[in-house]
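All protein chains of the complex are present and in place, except for one that has been dropped.
Lettered A and B in written order, each chain numbered from 1.
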Amino acid sequence: MTTTDPAVSVRGVGRRLGGVQALQDVSFDLPAGAVCGLLGRNGAGKTTLMAVVAGHDRPDAGEVAVHGERPFENPAAAGLVSMVRDDQRYPDDFHLAHLLRVGPLFHAGWDAQLAEEVVDVFRIPAKPQLRKLSRGQSSAVGILVGLASRAPVTVLDEPTLGLDAPSRQAFADLLVRDLAARPRTVLVATHLADELEGLLDRVLVLDGGRLVRDAALEDLQGSASVVLGPVEAVERATADVGVLASRRVGGFLERVVEEPGGSARAAEDPALQVRRAGLQELVAALGAGPGPAATPRPDRLTEVSR
Amino acid sequence: MLDDGSPLFQQIARQVSDGVLVGTFPEGTQVPSTTELAALHRINPATVGKGLALLVAEGVLHKRRGLGMFVSEGARARLVERRRGELTATYVRPLVAEARSLGLGADDVVALVAQELRDDAPTTSEGAR
Partner (left out) sequence: MSAVLPSSSPRALGPARRSGASPSPVLAVLRLQAVKRFETWATPLVVLLLGLVFTVLLVLVVWRATGEGPGSPTLAEVGRGTQVAVPWLVGYLVYNGVQSVGTTFPLALALGTARRAFAVGTLLHHARVAAWVAVAVLAVRGVEVVTGGWWAGLHLLGGAALGGGDPVRLVVTVLLASLVAMSVGGAFAAVWLRGGARAAGAAGAALGLLVGAAALVLVAAAPDLAGAFRVWWLAVAAVVVTAAGAAVQVVALRGASVR
């Protein structure tokens, strides 16, 4: 084993849930220490993929390995991954204090001090049952387990869902500080791509159960531009380049085009505005299909860049 | 946060080298640690590390084992050299393009620049006093 072994390796993974192909032929590697954003629309398969990586669910097809161990029903992999779902269930009468007590039993590296700090920062109340917490407080509990577990592979499912703005910043602060102190591999699903952008170094984009992008963040950041202008001018300038998404308002057309090359002709036309596409725009363009999992779109860019 | 659309690690490199250029980080002194920069900008420490590594490769910074990153001798001169090369592409060309769309001629542009240089001169000397 060497340091180049991936922390997470997913090969041809498929999963059918309730008659829908939730995941289809998904393959990727996460290098150890990567902080990877898992992006895509509702129903794109994000949670299913994370459940498969965390060993909460078993794929119908393909192989998953976490630090070389199969995560599903493998005692050797038990403490390697930590994942609290965004709809995590807790037993009746189960309170914060109980969680703080059992955490260390399952993760030898559990950091009780960090756990207490998370409680303070997010003001997680001690009194109510965990299953009765508000959306944001519930997210904070997920963050607590994810960070305090110090699991080598930490899966965060919508960690900032329902959090107020100061808490979202506090989450970023805590994660950055913890990554600097104890590097680990993080897989984080989010709808707020722009907000977490700085924390990521890789991005996976799912659409309809298929992986439509697997790229280093900096490659993705430069991989598309937005061209805006009069319909005809935009059509002329982007006629023979890859177009990821189009939006027409009145006489104006906005197109997200693939780089390199997509905006070259447009840049020369003073009538057109050209700017780099943000991560959120890019993800929206990649996953702009009308429906969830049921309709994979072969006409859309389904190629996975490596 | 930082933002000009370029990859974050490049922005970090740019920001630190700006600090070297304007004298925030004189040659021979230590620059902020990866952890500090990551926490400051709320970005991944690995990304910061990549940006600093870029500056090491360019000879702007060097690493002292166990201590951190320091500004190399001659770093400023190297940066001036490099930035001068980028001046045309980054500033002059857009300036000319904008001037053209406003219908300004070469003389007008030169006059504008000369004006700006004159206006700026006293401020600079005041600041130096």
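The criterion applied here is as follows: a contact is a pair of C-beta atoms (placed from the backbone, for glycine too) under 8 Å apart; a residue touches a chain by one contact, two chains touch by 3 or more.
Not measured: the values here are computed from a predicted model.
Note on the chain not shown: across the whole complex it touches A.
In the complete complex, the hidden chain is touched by one of A:Leu80, A:Ala189 or A:Leu217, namely A:Leu80. As for the chain not pictured, it touches subunit A at residues 1-5, 7, 17, 32-33, 47-48, 51, 54-58, 67-69, 73-85, 88-94, 98, 101-103, 105-109, 131, 145, 149-152, 182-184.
One rule holds in what follows: only the chains that are shown with their structure count from here on.
Subunit B has its Cα centroid 33 Å from the Cα centroid of subunit A.
By the touch criterion stated above, subunit B contacts subunit A in their complex at residues 1, 5-10, 34-35, 38-39, 41-47, 97, 101. The residues of subunit A lying in touch with subunit B in their complex are 33-35, 169, 172-173, 176-177, 179-181, 183, 197-201, 217-218, 221-222, 270, 275-276.
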